[in-house]
Structures are given as structure tokens and as C-alpha cells.
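The complex is shown incomplete by one protein chain, all other protein chains being positioned as in the whole.
Letters A and B mark the chains in the order given here, with residues in each chain numbered from 1 onward.
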Amino acid sequence: MPQVPNRRVLTGTHFMLGNHAVVEGALAAGCDFFAGYPITPANEISEHMARRLPEVGGKFLQGEDELCSIFAVTGAALAGARAMTATASAGYNYMQEGLEYAIAAEIPCVIVDVQRCRGENFATQADVMQMRWGPSGDHEMIVLAPSSVQELFDTTIRAFNLAEKYRMPVIVMSETTIALMRERLVIPRPEEIEIVHRAKPSVPPEEFLPFQAGPDGVPPLPAFGEGYRVLYSLNPHDERGSIHWDPDVFEAMYRRITHKITTHYDDIVRTESFYLDDARIGVVAYGSECRSALEAVELARAKGIRAGMLKLATVWPVPEREIASLARQCATILAVEMNLGKYAREIERVACGTCQVVRVTKNRGVIHTPGEILEAIEAHA
Amino acid sequence: MMRQDRVALQFCGFGGQGIVLLSVVLGTAAVTRAGLYAVQTQSYGSEARGGECQAELILSKDPIRAPLIDRVDILVAMSQLALNRYLGRLRAGGTLIIDPELVQVPDRADVRILLVPATEIASRIGGRIAANMVMLGFLQGVMGVVSEEDLLDTIRDHVPHKYLELNLEAARQGIALARAQRVQGE
Partner (left out) sequence: MTIPDIVPNPLRRYLRPGSLPHFFCSGCGAAQVLNFFLQAADELGLDFDKLVAIGGVGCAARIPVYLHAEALHGIHGRTLPWATGIKLHNPELTVVIFAGDGDAAAIGGNHLIQAARRNLDVTMIVVNNLNFAMTGGQVAPTTFPDLVTSTTPYGNRERAFDLCQLAVAAGATFVARCSTHRPRVTIHTLKKAIQHRGFALVEVICQCPTYFGRRAIGSDDPAQGIRWIAEHSVSLYRAGELAEEELADKFILGTFVEKEAPVFEGSSVYPGGEG
């Protein structure tokens, strides 16, 4: 297989498009399979992958639709690939079937969803609930929310590592704002990048139970062709993988694939606090909205208002501990998001009446300005 | 012009003039060679195929939070239609840079207006297509955010070999023009 030396990790400082940073992050994380179907504003991911992936020995597929993309990705992942697809809102709709399968059959893969306004390349965060609740079935979901070009790179690497570690599809929740923006990106040296590999079976095939969990709740995953002859099915299956309906077996499977996420809250959930030590008014934001929110908090501080910000780098699972703590500390939480108030419901649920939750909403194709958020802060200070 | 910690630039014209490339090369030079922070965005979609075209670039000494421009500090206009549309965003005291062959001097007494015959210069050295590089060189000359050498090296990274010499010469002409105007101004 032809391979260009040292092209996998482009160490150095770049001025890079967000969508390209996703690709560079994926390659740095060892991605060797990508499938995608044309859709704006995610096309730059496919186009850059088509150029970059083959030169490092990976395989690129332009599928005939999003279903092809997600299923090719899950197939490649079971064959041993670190696989990814990218799409945008409407395309994510189509992928739900593949996501459900990947969750139930515990297939590691990364899905980048560049949210857009219905059919147009205007910015929105309208799909924050769909990322979590799109696929049918009883399960948890890991959804990460980068807010800059650097974070698109870093988050894509993290998404691969979480996917491999927990045998789960992991969603990178991108947005038009950052996907189509060029910004400073610093790519570290390869040895500085942490790469997590899926656990492989430690016993021979005749002793291997493909859906029996190790101590961390995650079963080891052999690749096709390694002699383990595993049967993967969406249908209810036991630890051996055999399909049969037994309510105990069925419920046990769903409990395990749920618990492997909920019991690793500390590893998966990431937030960042800004000026929260003495804050009385807390702004909660995720994705690109963090940028205006932080500027607004700093403007408020300059006016003597004790405002702070909690940035949700993981949106699913919900950072319940951090939001609950903020709710106890503050009189008011401002839930800032680029939609008509969706994630605010989660914040209200977690706050559970301990503080006032105010929805700061906008869905007009562009992020909040710092002035708009400052106005909301001042109104509730 | 980098006396402020943050400068917001807007470039506008029509598709095919290399408006976007202009913003990308300046941003790249600023970030990768001058250690600055930058955010670049551009108009997207059907406009990319020959209609109006615009790109925005924020340069900053500190990390950029909201990637939004409410008022433009420097507006570079290479078509009359684009100028008409975006002139209102240029703040009082800001700088307007226009190509007099393409754009009429507008009635704005509150801004500094600099005339750069980019198309004429580019035509003279071998191709109108390089007018954007004359503008880029000129910007380097008046802003000084990146060194002349760094700018030329960044152009080398972005322009196909076949057109490189033309583009480099165009940028050099722009730099020289800025220098000459500065001397005149002083």
C-alpha cells in the first residue's frame, strides 16, 4: 500500500478550516476508513479526506447515500478499522438506523454532524436533542461539543478514543459557525497525542464470549478474520451472541450497554469553568455559543456583575453534577443556545427548582452576539 | 494599524478575483509566521460561482472569543456592487482601500480612503488575475502585521507553481506602492 511518510500527523501551527481540522484530527487519531455522502456544510470533510486518507494508506468511500456511509463505517470498524463518517443535520436523520445498530452491536465509530439550518448553511444548534435521542432503542449516547477549530481537532481525537474504549458510536457535534471558519490550529507531535485502542480478546476463540463484559463493562472486540467467528445482530443476543428472546437476557444487555457509559461519567463528561468561583449568575453554553458567552461574562465582570460561565464540552451524557452544583451556587442560570430552547430543558431538570433557569435563545442563522448575552445577564443580575 | 489589539478586515469583490485567497494568505501569514490569532470566514454557496464575494478576517494579539465583526476597521473593495453593500459596516475612522479602476471614491469624509490601482498594476506585469496579490502586498505595506519575507513565503505556499512568479511580483509591487504612499504621506 503506498504511503507518504510523515503525512499522518501534520505537526505545526496552521491557519485551518474547521472541517479540515476534523480530518487532521481523525488522521492523527489513526483513522483509516471514511465514508461520506455529499452534503453542505460537511463537504470539506469528505473532500479533504478523499485527498488525505489514501496518502496515508486509508480507504475512502463516497457512498450512494448516508445509509451506505454509516453502514460501510460500521462494517469497516468490525473488520478492524478506526472509521468515521461526516454529515449535516438532514443527513444525520438518515443515519439513525446505522447508529441504532452500532449502539446495540457495540461498534466503535465516529460521526461528525455539522448542524445547519434546514437546507441552508446558516448556523444553528437545533439538533442538540436529536444527537442524543435520534436512534431508537434504550441506550446512552456520547456527544461532544467543540467550540473552535482547535477544539474540532482535539475533540475528533477524543471521539475516536472514547469510541474505541467504550465500543460506541461517538458524535462530534459540529456547527456551521466553526466548520466553515479558518482559525489557528496547533497540531502536536505524534508522540504527544494519546491514542486509545479497542480491547482485544485475551482468550482463544473457543473460550471467547463476544458479549461478555470485562471489568469496565466493555467486551473485547476481535476483528473479522481473526478466527473468533462472532455473530453480530441487532436482535436480542446473549453473551455468546446467539439470537434468542429471553427477557432476562434482553434487559441485561441494555443495562450493560447503558451502565458502561453511566459508570464512566468522570472519564466521559468534560466541562470548563470560567469566573465561577464567586459567581451569582451562571451562563451555561456549549459549542460556538461559548465564545460569545465568555466575552459577555467578561464584559459583565467589567461592570461589576458577578457572572461566570460553565462550558459543556460534553453535552451527552448531561454534566449533571456540574450543572447541579452551579444551580446551588447561583440565583440564576442563563441557558444560552442557538435554538429556541432545547438543552435548557436538561438544565431545568437538573436544577430542579434550586435556581431560576432563563432561556437565552436565538435561531436566526448566526451565533448570539456578546451584547445580546450581556443584556440578558444585566437583566437578571 | 496593529496599534489596536484587534483589527477587523473585510474583503469584497466578485467571484474569480481571489478575494478569499487574499484573506486566507494574510490570515495564514499572521497566524503561522507572526504568532497572531485570526479568524477567517467567507460568503458561501452560489456566491462562490461568480456573483458577489466577500471574506472577513479578524487579526488579534489575544485569543478571539466571539468570531463576529460588528464594525469593520479596514474594508478592501474590488467591485462597486460589493462596496455599496458593505460600506456601511466600515467604522468612522476606519480605512477604505479601493481599486479606482473598479470602484468610485465614495462620499465618506469620516474614513481614510486609499487608492490602489491593483488591476492596472497586475495587467502591466502580466495578468489582471494577480490584482488580489497587489492588494495583499499593499496591506502588508500599510499594516505591517507580517514581514515582507513572511508574506512572500506564505504566498509561495498557496499559489500554484505556474502562477507563482506573477503573484510574487504583484505582491512586491503592492508593497512598494504602500511604501511610496507612506513616504508621500509623511
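Points worth noting:
One rule holds in what follows: a residue touches a chain if its C-beta (ideal position, glycine included) is under 8 Å from a C-beta of that chain, and two chains touch if they have at least 3 such contacts.
Because the structure is predicted, anything quoted here is derived from the model rather than measured.
Touch, as defined at the top, links the missing chain to these shown chains in the whole complex: A.
Only one of A:186, A:203, A:231 or A:352 touches the absent chain when the whole complex is considered: A:231.
The chain omitted from view is touched by exactly one of A:22, A:35 or A:103, namely A:35. Contact between subunit A and the absent chain runs through residues 2, 4, 7, 32-33, 35, 50-51, 53-55, 57, 59-65, 67-81, 83, 97-98, 101, 105, 223-235, 240, 242-243.
Convention: only the chains that are shown with their structure count from here on.
Each chain gets one centre point, the mean of its Cα atoms, and the points for subunit A and subunit B are 37 Å apart.
Considering their complex, residues 24, 27-28, 30-32, 37-42, 44-45, 64-68, 70 of subunit B touch subunit A.
Residues of subunit A touching subunit B in their complex: 12-15, 40-41, 121, 177, 180-184, 288, 291-292, 294-295, 298, 366-367, 369-370.
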